[in-house]
Every structure is written in C-alpha cells, then in structure tokens.
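Below you'll find the structure I mean.
Yeah, one chain of the complex is gone here, protein chain that is, but the others are all in their spots.
To keep things simple, chains are lettered A and B as they appear, and every chain counts its residues starting from 1.
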Amino acid sequence: MADGKYETVIGLEVHAQLATRSKMFCGCPTGFGAPPNSQTCPICQGMPGVLPVVNRTAVEYAVRTALAFGLRVNPACRFARKHYYYPDMPKNYQISQYEEPLAEEGALDVEGPDGLRRIGIQRLHLEEDVGKLVHEGDFGTAQSSLVDYNRSGMPLMETVSRPDLRSPEDAAAYLRAFRAVLVALGVCDGNMEEGSLRCDANVSLRPRGATELGVKVEIKNLNSFRNVQRALEFEVKRQSAALDKGERIVQETRLYDADRGATRSMRSKEYAHDYRYFPEPDLVPLKLDRAWIEQQRAAIPELPRARRERFVVQYGLPPSDASLLAQSRALADYCDRAVRVYAQNPKGIVNWITSEVLREVDAADEVAVTNFQIPPENLAGLVKLIDDGTISGKIAKDVFARMLTSGEDAATIVKREGLTQMADPGALGSLVDQAIAGNPKAVADFKAGKTAAAKALVGQVMKASGGKANPAMVDRLVQEKLSRS
Amino acid sequence: MISRQDVEHVARLSRLALNDAELERMREQLSGILAYIDKLRALDTAGVEPTSHAVPLVNVMRDDANRPCLSQDEALANAPDRSGEFFRVPRIIED
Partner (left out) sequence: MRTIHELTTAFAKGDASPVAVAEEYLARIGALDAKVGAYLTVTRDEALAAARAAEARYRARAPLGPLDGAPIALKDVFCTRGVRTTSGSRILDTYVPPYDATIVARLKAAGAVILGKTNMDEFAMGSSTEHSAFQLTRNPWDLARVPGGSSGGSAAAVAGGLAAGSFGTDTGGSVRQPAAFCGVVGMKPTYGRISRYGLIAFASSLDHVAPLTLDIVDTALLLGATAGHDPLDATSVDAPVPDYVAALTGSVKGLRVGVPDEYFGEGLDPEIDRAVRVAIDRLRDLGASVERVSLPTTEYGVATYYIVAPAEASSNLARYDGVKYGLRVPGKDLIDMVSRTRAAGFGAEVKRRVMLGTYALSTGYYDAYYGQAQRVRTLVRRDFEKAFERVDVLATPTTPSVAFKHGEKADPLAMYMNDVYTIPASMTGLPAISVPCGFNAAGLPIGLQLIGRTLDEATLLRAAHAYEQATPWHAKRPSLG
C-alpha cells in the first residue's frame, strides 16, 4: 500500500532468544551484559574436540510456542549444520534445523484497523546464536574487528511468517502480537534492546491486483518495533520510487541503519551462498511422542487473545482497554491479581491502571510492570476506599503518590494522615455556612440566576476541608442552603 | 570429471588459498577419486532409508543446568591475536 499503484508484501523472520538458564548446547549461563568472553566454555567457543548436547528446556519452550501458534509439531525433527565463514561463528557452521524443522504450518491472529487478520507461520525451528563483533572504527573502514563469544550458543527459536503482511504497520502489529504470545508463554523475555527478539524482513512490491510476487529484498537488523516500521516504510518508498522510474529491483540483503533512517545494501555483488547443509552428525534426531507433546500443551498458560476476550466478558472492559492489557503479560497479571482482591469494580481498577499506573511504567517493560512499587493488591485496596466513600477521587491521587514512595497500602496511609473523607452532614454543614457567610457576591450571583456561582462555593468548601469533604454531599448541601437563604 | 572452475569454486568455499599448480594437481586427484566413487551411482537405493548413525539413538537431551565457564584468561589463552578482552581479526570484507 505504498500508494495506489503497488501492493506491499512483507514476511517476517523472528529470532527469539529462549529464556533458559543455560545455552542451547552447553551449560554456560545466558545472562546479558557479562564482560566480553567471560561466559564461554570449550563447547560454545567451538574448540577442537567438543560436542553439543541439546537443552531439553529449549525444546519444551519451542514446542509450547509451536502449539500456541497452532503449528504442527513434526513427529521427527533433526538438527543440521549450516556452513559459512564468519568470525562471530566459532565453528564456521551454525547448528540449526533445515529440512526437518521442529514445527510447520500455523498462524497468528493480528489485530489491525479492519479487525483480526490471520498471518500464516510457515515454520519454527531451533538454532544457536553467534557471538558479537565490534568493529574498531566504522564498519566500512575498520582495520580490525573484535570478537566476543558470550552470545555464541545462546538458544534461538526462529519463526518464519508467510508473506501475508501488507504494510509496515501490519508488520509492527504482527511483531507486537508475536512478542506478547512469547512473553505470555514465558519462553522469551521479549527484550528487544538486549536482543532477545530480533527481526529480519522480506519486502517486495507488486502491481496492485497481480498475483505473482515481486523481487524480494531482505532487510536485517530490525531491533525495535519502531525500527521495523520505519525501515519498512523507507524500503517501500525506495522500491516504489525505483519501480516508478522503470528500474529493476535487485534481490539483495540490506541493512537498516537506524541513525540515518535508511537501508543500505550489504553486498556489492550478488553472491549465492552455498550453505552445504547436512544432518548434524554429533546429534541424534528428536522423536517427540504424542504424550510428551500433550504435556507441553498442558503447560501453556492463558494466551493474550483468550485473555483479551475474557477481560471483555468478565470485567466488562471496552475491547481497546482489554487489548492494551492483554498485550503485556505482566500488566494483565497485575490486573487479574487486583481484581481477585476486589472483584466489585474491575473497570475502576483498569481505569487506575491505564491512567495512573501506566503513567509511571512502560506497558512493554514486563520487568518494570512486575516490579512496580504498588502491588496489585494495594491498588485494589485504593479503589475499594474510593468506592466505599472513605476517600475522594482527588485524595486518592495523593494517596497513590504516597503509595509509590512508601510502598504502604492505601488504608494505612489514609488512617495515619487522617485523609478519611468528611461525610458528616453536621460538620460539612457548618463549613458550607461559613462559605456562604464569607462570599456574599457568590450568593448574590446565584440568586441572580448564575447557577455556576454554586460551583465556586463548593470549591471553597472542598478547599477548607483539605480536600477531604465528600464532593457530592457538599454539592447537595450548597444547593440546599443557597435555595433556602 | 571435475572442471577447473569447480575446483576454484570449492577452494573458495573451503577457504583454501591454492596456487595454480596446486589447483591443477587437485583437479587431477579429485577427478581420479570421484571416478572411483562414481561406482556408487550404479547401486539402486530407491526407497532405502539413509543411515546417519550406526547406533540409532533418539531424544538425547540434557537438563537446563549451568556448568562452570572458562575464565576470561582461559578463554583467550589460545588467541593468535587479542585486544584486551577480545579476539582480534583483520578487517572484514564481505564476499
């Protein structure tokens, strides 16, 4: 949908780092940010004589993901070696899966402007990550590069979508929904900044109405939602401009440069890789039996779409709020826990989450949401105090601010600070009397028909009560007393 | 049997810098070996499952548990060239 003329066709390849304790084929830890080359062993350094052994948890996570996307888990799968020389890959081959992947043929439903769209997922397989290269200087001109093998051997799950995406927004929405499922499954932390989720895209344009696919360009290095969308937008523009000029699109790999907001060709000449795949002779096939696969299915928690629907039905939320919450496992858990403590007003709780809580934390930051200073039980307590008239909504905001810093629950703060709402007609009555006595002009205005003048008096009373007065009661008393005076 | 271009292509894939004489000798020797190996084509193997392992094991997996790493010094001890905490390699030009 570059413009009216062309249809955009996008497919995404997502590499997700699995949230295991140890690497794919060795016992090294998977933590992020360790000093260079301090998280390696002979196996992930590809030293002479070493052998890989498959991490069972990685296989379990991949199977759960496959089931969540409705993929067919193959009765037998196998690892294969993919060969190419690059110094970040210590064996100069990557252990991956080729002809016999773990799972094939599923889909992910993605919410778009026109409702849900089903995006096909072609295959899912397991592989190992490579190390990290740091160029001494600029990539093009660097005289040498430095290698850190900490990331070498990290467990990766590669998922290849069908070319069913039709716009950069589509692609970003797919990636968001994809990430939400992985995080809900607990198989990936979804942290794009740390590279836990990385994305390559295949983009082609074709004349609207054509059925044949155009020449595709692969874009690498799309490491945030924003980059995915911006890189694809740039690429769609570049390709449609080229097509407009009657140029031929070259099948190539391009790299997205986030600083310049542009893609650039990675190779000057076309070069056909010859990966020389063959079955990894150091590993034996996986033949996952039905019962074991069903055990994995049983371990799958409620997934974002089901959760969203439950939120709509059970909590009476508008679909937009339900979607917002369901996209983040931590946020949805937060909501569920709060409602479990105070089930009378889920909507009220959700309002506090979407307005106040999300002012403090990023919905996409699962860790921050999980560690949010106000536990969900305490937020529920706050909403309950509002609902039963103990505090006003205005006071509640102050209490919320105090809860943020002290970590105490709402009731404790309200009690200690004496913030309980004034709802005693006698006490409030005398405050109203004082206000009326001190503001003859407002009284006169009211009598002259300016009903808004009553609002000023209510404000005065609220102020005099330190915000504690029950606003509805003050309003009623002001109205009564003005009409009687 | 095997052409000079094939030999050059395979040498590139194998990352072996061979000179002209070496490439020519390699072409001759590989041709001889491949001619012998070609006797395999005579065997009808339609429908025969490949054997990749002598002892057919399946589902060999390990627990997701940590084992000690090498120290940084051990990890870098054999490096032909290092820069601080890193292995160093000459400039990378894509092929």
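By definition in this document, contacts are C-beta pairs under 8 Å (C-beta built on N, C-alpha and C of every residue); 3 or more make two chains touch, one makes a residue touch a chain.
What you are looking at is a predicted structure, and each value in this text was computed from that prediction instead of being measured.
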Full-complex contact with the absent chain, from A:M47, A:I249 or A:V312: A:M47
Residue among A:F69, A:Y93 or A:F234 that touches the chain left out of view: A:Y93
Identified contact with the non-displayed chain, of A:E194, A:D244, A:D274 or A:D424: A:D274
Touch residues of chain B, complete complex, unshown partner: 2, 6-7, 9-11, 13-18, 26, 29-30, 32-34, 36-37, 39-41, 43, 45, 48-55, 57, 60, 62, 70, 74-75, 77-81, 87, 89-93, 95
Positions on chain A where the hidden chain makes contact: 42, 45-54, 81, 83, 85, 87, 90-93, 145, 147, 274, 276-278, 281-284
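In this text, only the chains that are shown with their structure count from here on.
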Rounded Å distance, chain A centre to chain B centre (Cα mean): 40
Residues on chain B engaged by chain A in the complex (per definition of touch): 13, 15, 52-53, 56-72, 75-76, 83-92, 94-95
Complex contacts: residues of chain A adjacent to chain B: 20-22, 26-29, 35-42, 45, 53-59, 76, 85, 87, 133-136, 142-149, 266-268, 271, 274, 276, 279, 281, 283-288
